[in-house]
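Removed from the display is one protein chain of the complex; every other protein chain stays in position.
Letters A, B, C, D and E mark the chains as written, and numbering starts fresh at 1 in each.
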Amino acid sequence: MIELAADTLDTLRQVSTATITAQLIKIAGMRSRSPRGIAPLDRKRARFVGPAVTLRYAPMREDLDGRASTVHPDNPTRQAIETAPPGSVLVIDMGGSIGGGAIGDILAARLIFRGIAGIVADGAMRDVGPLAEMTMPIHCRGSAPPPSSGALLAVGTGEAIGCGGALVEPGDIVCADEDGAVIIPRHLADKVAIDGLEQELIEVFIKARVLAGEPIDGFYPATARTKAEYQAWITAGRPAIVRP
Amino acid sequence: MIELAADTLDTLRQVSTATITAQLIKIAGMRSRSPRGIAPLDRKRARFVGPAVTLRYAPMREDLDGRASTVHPDNPTRQAIETAPPGSVLVIDMGGSIGGGAIGDILAARLIFRGIAGIVADGAMRDVGPLAEMTMPIHCRGSAPPPSSGALLAVGTGEAIGCGGALVEPGDIVCADEDGAVIIPRHLADKVAIDGLEQELIEVFIKARVLAGEPIDGFYPATARTKAEYQAWITAGRPAIVRP
Amino acid sequence: MIELAADTLDTLRQVSTATITAQLIKIAGMRSRSPRGIAPLDRKRARFVGPAVTLRYAPMREDLDGRASTVHPDNPTRQAIETAPPGSVLVIDMGGSIGGGAIGDILAARLIFRGIAGIVADGAMRDVGPLAEMTMPIHCRGSAPPPSSGALLAVGTGEAIGCGGALVEPGDIVCADEDGAVIIPRHLADKVAIDGLEQELIEVFIKARVLAGEPIDGFYPATARTKAEYQAWITAGRPAIVRP
Amino acid sequence: MIELAADTLDTLRQVSTATITAQLIKIAGMRSRSPRGIAPLDRKRARFVGPAVTLRYAPMREDLDGRASTVHPDNPTRQAIETAPPGSVLVIDMGGSIGGGAIGDILAARLIFRGIAGIVADGAMRDVGPLAEMTMPIHCRGSAPPPSSGALLAVGTGEAIGCGGALVEPGDIVCADEDGAVIIPRHLADKVAIDGLEQELIEVFIKARVLAGEPIDGFYPATARTKAEYQAWITAGRPAIVRP
Amino acid sequence: MIELAADTLDTLRQVSTATITAQLIKIAGMRSRSPRGIAPLDRKRARFVGPAVTLRYAPMREDLDGRASTVHPDNPTRQAIETAPPGSVLVIDMGGSIGGGAIGDILAARLIFRGIAGIVADGAMRDVGPLAEMTMPIHCRGSAPPPSSGALLAVGTGEAIGCGGALVEPGDIVCADEDGAVIIPRHLADKVAIDGLEQELIEVFIKARVLAGEPIDGFYPATARTKAEYQAWITAGRPAIVRP
Partner (left out) sequence: MIELAADTLDTLRQVSTATITAQLIKIAGMRSRSPRGIAPLDRKRARFVGPAVTLRYAPMREDLDGRASTVHPDNPTRQAIETAPPGSVLVIDMGGSIGGGAIGDILAARLIFRGIAGIVADGAMRDVGPLAEMTMPIHCRGSAPPPSSGALLAVGTGEAIGCGGALVEPGDIVCADEDGAVIIPRHLADKVAIDGLEQELIEVFIKARVLAGEPIDGFYPATARTKAEYQAWITAGRPAIVRP
């Protein structure tokens, strides 16, 4: 797996998903990297950055409740939960189904204990009442009472998967915030982090000026004048980005 | 209508919809009992338990505004509202349409006065600003300004209906919480209550332990060891379940 | 463009979208005037009234990132933002696409500076974290990180458009609240305002009585008795409508 | 049930569904009378006219295969099949579900024997291979192998139902052809037949002329000149409408 | 992989998918075994029976056209095509996407040469003009001009997959006809074949009688009388089932 620069993940924590998706279009013409139809369960606890661990569900067959149980050591959900490195993000391909919730409060408790950064799933969660009291940010398609085995069967982990129309490969860098999530191909993460932070800074500068009445004409999107004024502003002391 | 055990409804109030849907799969192989695509209007006021009173809408015809009005004594919406027993739950088949809101704040005021426990509808509500100030929990597909007569005509009450892909018969027991709703066939309600409470208790125990670092391996889903330790914990004094 | 009565917009600010949609059915048989599938980003900041300025997007072509940029003076998004009169509402036809967010925090800052009352879009917004800290109410289909150019290209402003299944013409009066939005054809706005306020007042009266236990039988929908009692109540001192 | 004029059904057999839907807008402002998303299984065997007999399905519950069987005398599917008058049309509310086929070849054989004119269903059929060899026209949402009990349970007949977004009441007149189906409210059938045939005749005349090169300017939609020339053409001998 | 009885595949060729889905409900309570939303490209060339070879697509990433090419020996599409045993059925998980056609006429030519029995895909095909001239039956979601790489990337073969909401495991028996397809779990194939053929025979008998005017009352679904008369009919010489 490609090695990332030491500060890439930390840098990405200062960059919004809005900026990252813009960079992926600019750098690589990639328009498909944000899972669609997925939102944070709680907009106030929406942010994380980390490498993807993938988990894939297929439709359930009615006689496989046994295989669906995480009691079996080779159950893919269990494998993903128990082997995902601390700081990683669990990305789940549920094929868009909302027929059952993939993760409930007990598995979430285990994920939190193991240091998982967050979850992105193109399906539902369950126990979202208790989950709202817990610390892990989750992006998904809402809630459903039934267990995942009501409609889905875990069939693989560590694979390339789809999630909300985006290809996700293990190790891709997943960033999430209030807007949703974005999957950065691992080989682009260093560049997206550097260019993204630069864009983020300049937009902080622009927004402050626009709020103060600066017209966007000749100023936003950034022109030569914008960049010059931005450089002066930076030189005067680069502000720390504290995402609100 | 089948008589329920005296404490079944009270017991079910201590059991989450997540647990109930799991019990319905385990006891009866039923995977279709939770209406899909429906969520509480307000996750902080999402819970109720009660027997279903059903109401069915069909698409509107443009010349039937008169028949759509609840002014007529035989209007099904009016009949359902005025005859539903205190403690019952109004379950509305809107065919998934979000073209109009079934219940606004005045009808909700009447339902509250009559002691209705809550609403489950596979369509929209209206006046959700005022409804947010009122006490009745509502699970539905969001809000829409138009009256139901903008798109729908009430055509029946007291019938078997569909709601979000689940069959609902009058008298079925409807449970709802933050995750959504579940429809327990009336003849299964006593057993689901008893087995569900048992599952709820053991999961409270398991979650506490997992949060404290207990690995799920050999512990969750519950093994013989889990059950033995749970029994010891229960013997040491059964905790009251106070759903947070 | 048809001149409105001087107090029409102010009157409409006292009328809910629920009431307005009911009036449009009653006055003109119009059932299609509320965009479907659109909700306020924040139910606590959902209300506005103003004339529509329209903006239309078509699907993006992969080589048109240049044309998509608001840097060009004839970019329709820029034109709409810079020429919309203070107090107007930006209504955006995104064809239902959630592949990119039409407006982010910098353009929102500019719209706020220019005095725009609000946005209605049948697509996504971006930067919704920062937008939540800003003052402009927005009704849309949720959030998406990518820029609109990820999936969409602005192609026109000042045109008749569709938005969530409703025809919107420049100058139509857009009203929005917690339930969603409604588009009043400009030539009906004066009448809808007057009749809508009357309906709003009578419903305030009815709701107060129903909450106090008045049965709806012979009282709601309003009968001759209701109207007589309402007149007495009004005569006793017309209450100011302060929408909660 | 309202009595129809003696020749209304025969007249309607000469009028296309396109013309009938146009008449329903013109006469009664009704835009919702054609079930959406429904097509003939075979465009070459698509036409029928007759009064509606309604049948309603709700979602299946997994323990009700017994009740789903047509072996029971009070099974609604069986009741509808055995009591529908010759010449009537079976209209089925399947809630849009394609999880199972409502009618297979044996029930179709019985319907044919009993003289049913056709079927309109907002769901799937099964045995469409054999059905293609049989004489009954069917409009539906395609085919699905499973029996209706795979996903649906018949719960009522003789009710007001929805079908593809159109209200259908028993006795409404159902017309179907290559374009799809339309449901004429029974009280409008006589007028729609008379006006529809007139429109059909004038459009036969117009189409012949347009094919021969007559510009539509001042001619179509019909102007005074068109009508005068049409009258002359009629006077010269009214053509029989033989729908191709 | 479980060994099948020698004549199971041949027996299944005499049984319709309608009958097989009914048997799967009866034998095993399985209601999820027929992919939804999939139809034969050509109803006149719709039938096949064979064991499943699975192929899985995920969403495309814009820089992976190279990996998408079947020129690479480890491309999953190429692997599936080149290693599928004669008589097997290619079942493709496209996640429901119609953004590109999985198989065009050249790959189809290769599949035909290699003796593949047919294709079931929950996505589109391309080159359907030429494909209509070729011999292989295909069940899918219609046609789309773009190559699969327009929207999809092959990521695996020989896995458990989903197809139209049905779990498909390699070796499952796939049956297809005019109605659509059904996936028989391999361990049930022998029993489904035997019971299915019995049901097929009795329904041939029933249908002949119903067409001749026999009422369904007490006759269909099969009663003791039906079975006795059927046995007499069989004894008089079992008819060959020649599916029309």
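Side notes on the structure shown:
Everything below uses one rule, namely that contacts are C-beta pairs under 8 Å (C-beta built on N, C-alpha and C of every residue); 3 or more make two chains touch, one makes a residue touch a chain.
None of the values given here were measured: they were computed from a predicted structure.
Within the entire complex, contacts from the absent chain reach the displayed chains C, D, E. Screening E:Gly37, E:Pro147 or E:Pro170 for touch with the missing chain picks out E:Pro147.
Here one chain is not drawn; of E:Arg13, E:Arg31, E:Arg47 or E:Arg126, the residue touching it is E:Arg126. Residues of subunit E that touch the chain left out of view are 60, 62, 65, 69-71, 73, 78, 81-82, 98-99, 101, 104-107, 109-110, 112-113, 126-130, 132-133, 142-147, 149-151. One chain is missing from the display, and on subunit D it is touched by residues 16-18, 20-22, 25-26, 29, 31, 33-34, 36-37, 39, 43, 46, 177-182, 203, 206-207, 210-211, 213, 215-217, 220-221, 223, 243-244. Although one chain is hidden here, its contacts on subunit C can still be listed: residues 28-33, 58-64, 93, 95-96, 153, 155-156, 159-162, 165-168, 185.
The criterion applied here is as follows: only the chains that are shown with their structure count from here on.
Per-chain CA centroids place subunit C at a distance of 39 Å from subunit D. One simple way to say how far apart two chains are is to compare their mean CA positions; for subunit C and subunit E this gives 50 Å. Within subunit A, the positions touching two or more other chains are listed as 29, 31, 33, 60, 62.
Chains that are in contact with each other form these pairs: A-B, A-C, A-E, B-C, B-D, D-E.
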